[in-house]
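All protein chains of the complex are present and in place, except for one that has been dropped.
The block that comes next holds chain A.
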Amino acid sequence: MSTMVKLISQEGEIIEVDQETVMLSVLIKSMIDDSGTEEDIPLPNVSKSILEKVLEFCKHIKEHPLQEIEKPLKSANLRDIIPEWYDDFVDVEQETLFEVILAANYLDIKPLLELACAKVATMVKGKSVLDVRKTFNIENDLTPEEEAQILEENKWAEEAIQ
């Protein structure tokens, strides 16, 4: 029988999970290595709903390994690149997606971070700068001078490598 560990979410709720599943997280693994499985593991930066989603990923990848996603991306459609389950997994609201990225970064779960970031990259790929701002509701905080300078800096390069 596998050893269970207790994770404490941002809200203070306890989620019990088997040790093997959470060892994908470098952070949790190092905490277990340091303090053993007896002690609860506080994860103040991760909400319960996101933690559950992260654990769902960890359980799935154990049985269905995810191949590394090729960089740079060859397609703006993630389903062309990865299995359907993983594509569905990150087909979520932006808020959830970025929460997953932050959680994966904090917990140091590389495959999850790469998957979620690849999803964001597909949402950017092929779009104009204006469309990207619109997609992510980004306010243009660059001054006209800064924007002009950036465009000038990169224009020649972008044209040259076409």
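Here, contacts are C-beta pairs under 8 Å (C-beta built on N, C-alpha and C of every residue); 3 or more make two chains touch, one makes a residue touch a chain; residues count from 1.
FYI, contacts and distances are computed from a predicted model.
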{"item": "Name of the absent chain as recorded in UniProt (options \"SKP1-like protein\", \"S-phase kinase-associated protein 1\", \"F-box/kelch-repeat protein\" or \"F-box domain-containing protein\")", "value": "\"F-box domain-containing protein\""}
{"item": "Selected from A:I41, A:L55, A:I82 or A:I101 as touching the chain missing from the view", "value": "A:I101"}
{"item": "Residue ranges of chain A at the interface with the undisplayed chain", "value": "68-73, 94-95, 97-99, 101-102, 105, 110-111, 113-114, 117-118, 120-122, 124-125, 129, 132-133, 136-142, 146-147, 150-151, 153-154, 157-158, 160-162"}
